[in-house]
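A single protein chain has been omitted from the complex, and every remaining protein chain is retained in its original position.
== chain A ==
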Amino acid sequence: MALKKEMQTGNRLRINEMIAENKNKKSMANIMEKIIPAILFILASITILTTLGILYTLLTEAIEFFKRVPIWEFFTTTELKPLSQNPKFGVLPLINGTIISTIIAMLIAGPIGLMSAIYLSEYASDKVRRVLKPLLEVLAGIPTIVYGFFAFTFVTPLIRSVWPEVEATNILSPGIVMGVMIIPMIASLSEDAMNSVPNAMREGSLAMGATKLETTFKVVIPAAFSGIIASFVLGISRAIGETMIVTIASGSSKNFTFDITQSMQTMTAYIVEVSGGEAAAGSTIYYSLYAVALTLFVFTLLMNLLARYVSRKFREEY
């Protein structure tokens, strides 16, 4: 009897100890429970800080620039001579170069990307798709500097061999290569959009006797239209922000021209040239960097917002 009682008290003691220990552990866990969300919140706010940092640096330095060069002169004149005795800062040649290279790129990437998407989504068998899609993604994973090298050392000489008037640095070749680079992006986003069209709609069309082609153009593409347009807009945004291909292959001529055989500078290429060059901090040419970057930022931001707006607003719900 006595022995049993002793064992019970012994057990109880041990249990008490265990409870105390557990409470201790719990309080540690409780502390972690309070600290961790705070730490995670700080980490999450880094992305906000990045945005604020971008806006702050671009705006403050650009405002400094616009104190020296009137904003209307910057956006309306076509002369850009940052290094001359009497420097001129008109951004239009850069905007022109950016738009022209983007148009060339989209003339390649738009149709070919969309047709690739049609093939992958509507025609390809599962087997073929499983091979083709990852291979196209490889194309998207190649660093842009490699495309720049390719444009400069291969595509430009190739174009010049059939069209000798094209200069050694020109906007045509990087535009084309940029288009190739954007193909996988448009193909995969458009394919996603077309894939999300319910099969019942296709089957309905096919059952009425339409061919696959008619089904694609009269049923699938209209239904996926918002997604396809969004993919195009994102492609445009990508082309506007692309830097290395145009920097290497299009040279640094700041002429305001529409001749695609000539060298033209884009906004991105100007930033590379000036920041890599001898622009001393505090000089007008240094501040012009930020004014151009701000313009570029606004361009791409508008495109991205537009893409999101299009895909939300015009989405067909099934």
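Criterion: a contact is a pair of C-beta atoms (placed from the backbone, for glycine too) under 8 Å apart; a residue touches a chain by one contact, two chains touch by 3 or more; residues count from 1.
In the analysis below, contacts and distances are computed from a predicted model.
According to UniProt, the chain absent from the figure is "Phosphate transport system permease protein PstA", selected among "NADH-quinone oxidoreductase subunit K", "Acyl carrier protein", "Phosphate transport system permease protein PstA" or "5-oxoprolinase subunit PxpB".
If you put the hidden chain back, the residue from A:N24, A:T57 or A:T76 that touches it is A:T57.
The hidden chain makes contact, of the residues A:V69, A:V166, A:V180 or A:M264, with A:V180.
Hidden from this view is one chain, which touches chain A at 29-30, 32-33, 36-37, 39-41, 43-44, 46-48, 50-51, 53-54, 57-58, 61, 111-112, 115-116, 118-120, 122-124, 132, 135-136, 138-139, 141-150, 152-154, 168, 180, 183-184, 187, 211-214, 234, 237, 240-244, 247-248, 268, 271-272, 275-276, 281, 289-290, 293, 296-297, 300-301, 303-305, 308.
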